[in-house]
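Here the complex is missing a single protein chain, while all its other protein chains stay put.
Here is subunit A:
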Amino acid sequence: QGAQVAFGGLKHDSSLPVEIAADQLKIDQNTGLATFTGNVLIGQGTLRLGAGSVVVEYTTQGGDVQNMRASGGVTFSNGAEAAEAQSAVYAPGSGQMVLSGEVVLTQGNNALAGERLVINLSDGTGTMEGRVRTIFQTGNN
C-alpha cells in the first residue's frame, strides 16, 4: 500500500543549471558514464542531493543527462522537505526521483518512513511505498 504525499515545496524547474561538487570524477568513454565519488553534493535550484557516489548516465546521442544514480547514503532536501535513503535515481528530464532503501521523509515536524519513495518533482507529488510508518505530531496543547 502507498501513501500519497504532498511534496508541496517541490515546484521544481528541472531546466535550472545543475551544480555537482565531489572529490573525484571519472568519465569513461567506453561505458559513457561519469562517476562522481567522495561526498558528492548536487544542487539544482533549491534541490540538494548529497550522496557517497553518483553515477551520471548520458543519453547516447545528445550527450544530455539521462539519469543520475546516487548511492552510499543519500540525503535529499528541497526547501522544507528532507528525505534520507540508501540510494536514489534522479531523471532530470522527466523530473522524477526515486529514493529506495529505508526511506525517511520529514515535512516540517511530520515524519514518514517506508521502503521506497517516488517523487515527481515537476508537479510536486510523491508516493511512499512499502511498510509505510508515519509519526504525526499532535499539537502540544
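We take it that a contact is a pair of C-beta atoms (placed from the backbone, for glycine too) under 8 Å apart; a residue touches a chain by one contact, two chains touch by 3 or more; residues count from 1.
By definition in this document, contacts and distances are computed from a predicted model.
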Listed names "Cytochrome C oxidase Cbb3", "LPS export ABC transporter periplasmic protein LptC", "1,2-phenylacetyl-CoA monooxygenase, subunit C" or "thiazole synthase", matching UniProt entry of the absent chain: "LPS export ABC transporter periplasmic protein LptC"
Which of A:21, A:80 or A:135 contacts the chain that the document leaves out: A:21
Where the missing chain touches subunit A, by residue: 14-15, 17-31, 36, 62-65, 92-93
